[in-house]
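Here's the structure we're looking at; comments come further down.
The complex appears here minus one protein chain, its other protein chains still in place.
And then chain A:
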Amino acid sequence: MLTISMGSPDQVCASLRAQIIVAEAQLAGLKRDLANAEQAARSETATIAETQHEEDQNGEERRWPLLQEEYKRYGRQMIVSQVGLKGQLKLRSAKVLLVGAGGLGCPAAQYLAGAGVGTIGLIDGDTVEVSNLHRQVLHRTKNVGKYKVDSAIESLRELNPHPTYIAHRTHLTPEEAPTIFKDYDLILDCTDNPATRYLISDTAVLLGKPLVSASALRTEGQLMVLNNPPRPPGDKTGGPCYRCVFPKPPPADSVVSCADGGILGPVVGTMGVLQALEAIKVITAPEVDGGSNSTTASPRDPPYLHIFSAYSSPLFRTIRLRSRRVNCAVCSAEPTVTLDTIRSGSMDYVFFCGSANLPSLLGPEERISAREYNQRHPNVTSDSSQLHTIIDVRDETQFGICSLQNSINIPISNILSSSYPTALQKADDEQQAAQVPSWLPSEVASSESTNPIYVVCRLGNDSQIVVKKMKELGLDQHGKRFIGDIRGGLRSWKEQVDSSWPEY
């Protein structure tokens, strides 16, 4: 208990310092005692376990397949009829691989470790970043910079020391995927890009492993259990694979990442938790006793896609999926993708999915650097030669986080969604009116003005699209008016001009 003596502020401080020293000494003593007590408890547990083991070997006593501590630890889930002792033992002997230790992988691994899955492998080549922490719940602030798999396993061990944890500090590659997957019974796809998703599904199918696949973006998530049951390619009773559902990858420029689109922590968390749940269901499912007569054995569950939408009601909807595709490139009777084509690289996943690297749409004369823009227009001025327009084409939400002084916000979605007749379709006298799109403030669109227009966005991609569009509309008055973008967007503004700029 702290006592604050009356006296001068100096005396109060001195007294508090003295009390803190005493309290810290007491705390240190308690920590020592605890460490000793824990040591003693550990050796006692080990002795008990050894004794049990000996008894098991001697066969003298009834066998207890789990440790005393495990009965307590897993008791609440073991008394659920769908699990039971049998299910718990299946969990203990299960080997689960999670590809990705991020927003999906963290909660999924947490629940699987908690549930007592015997072997948990994690594969991820990334390191923890501050921007991960709001959703990747196994990582701690102190572990920023550390490999995600090491950070995750550190947390998992604190949660449950029993499972064997295996760290694969690498991004999944086609060369290694078959070798890594073969040691596991079940795969969880917790990744964030189409190329890896196809690789995971293909490898899982060809090695006969069921796959729990999830994804999330902004306020929505999706979940599927694929290749369940995991029958060989050509066996129609097996569950569909990722390629059965999506035979062709989406165009690369339609793929939005969490970094670009945003993601709510509990949304991706929900999907990760559901992956763990589906994994537990697959592992503890009663055997389908098909024996040799596999044609009569029906899939345990018809294939479903579960869609979660945080701002819709109902929150979840479940969609019946197709069964295996007869001409599937992987799981049909005539597969074109095999373990050999994966390993050798002749199945090129990056090429298959394409890449969204935007080609530069504008010439160098149409772009200026952030530094140059700042030099040309250093500050607000009434000098008309300095007058210019700076248009920020990020969405309203991002503009609301931070924006350049005097910039006006016209989200690119407004620009791309407005329909307007092109000048060619209109009679000459109407041409002028037709050329001014509704999204552009009239003073900016005025044909009297030749003040330059600059377009800026977060990274310098959308701004190019908008500049191109504005020129197509003739707003540059056949070259009399400069319209250009800021190369590298607001990120380069931070690098070159204003280091205090908040980068989100």
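By definition in this document, a contact is a pair of C-beta atoms (placed from the backbone, for glycine too) under 8 Å apart; a residue touches a chain by one contact, two chains touch by 3 or more; residues count from 1.
The definition used in the following text is that contacts and distances are computed from a predicted model.
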Absent chain per UniProt: "WD40 repeat domain-containing protein", "Ubiquitin-related modifier 1", "NADH dehydrogenase [ubiquinone] 1 beta subcomplex subunit 7" or "Trafficking protein particle complex subunit"?
"Ubiquitin-related modifier 1"
Identified contact with the non-displayed chain, of A:256, A:315 or A:350
A:256
With the full complex in mind, choose from A:73, A:146, A:169 or A:218 the residue touching the hidden chain.
A:218
Given A:67, A:144, A:277 or A:305, the correct residue touching the omitted chain is A:305
Going by the contact rule already stated, which one of A:417, A:438 or A:499 would touch the omitted chain in the full complex?
A:417
On chain A, residues whose C-beta touches the chain left out of the figure
100, 102-105, 189-194, 197, 214-218, 220-222, 245-251, 254-258, 261, 263, 268, 271, 305, 307, 309, 312, 317-322, 413, 416-417, 419
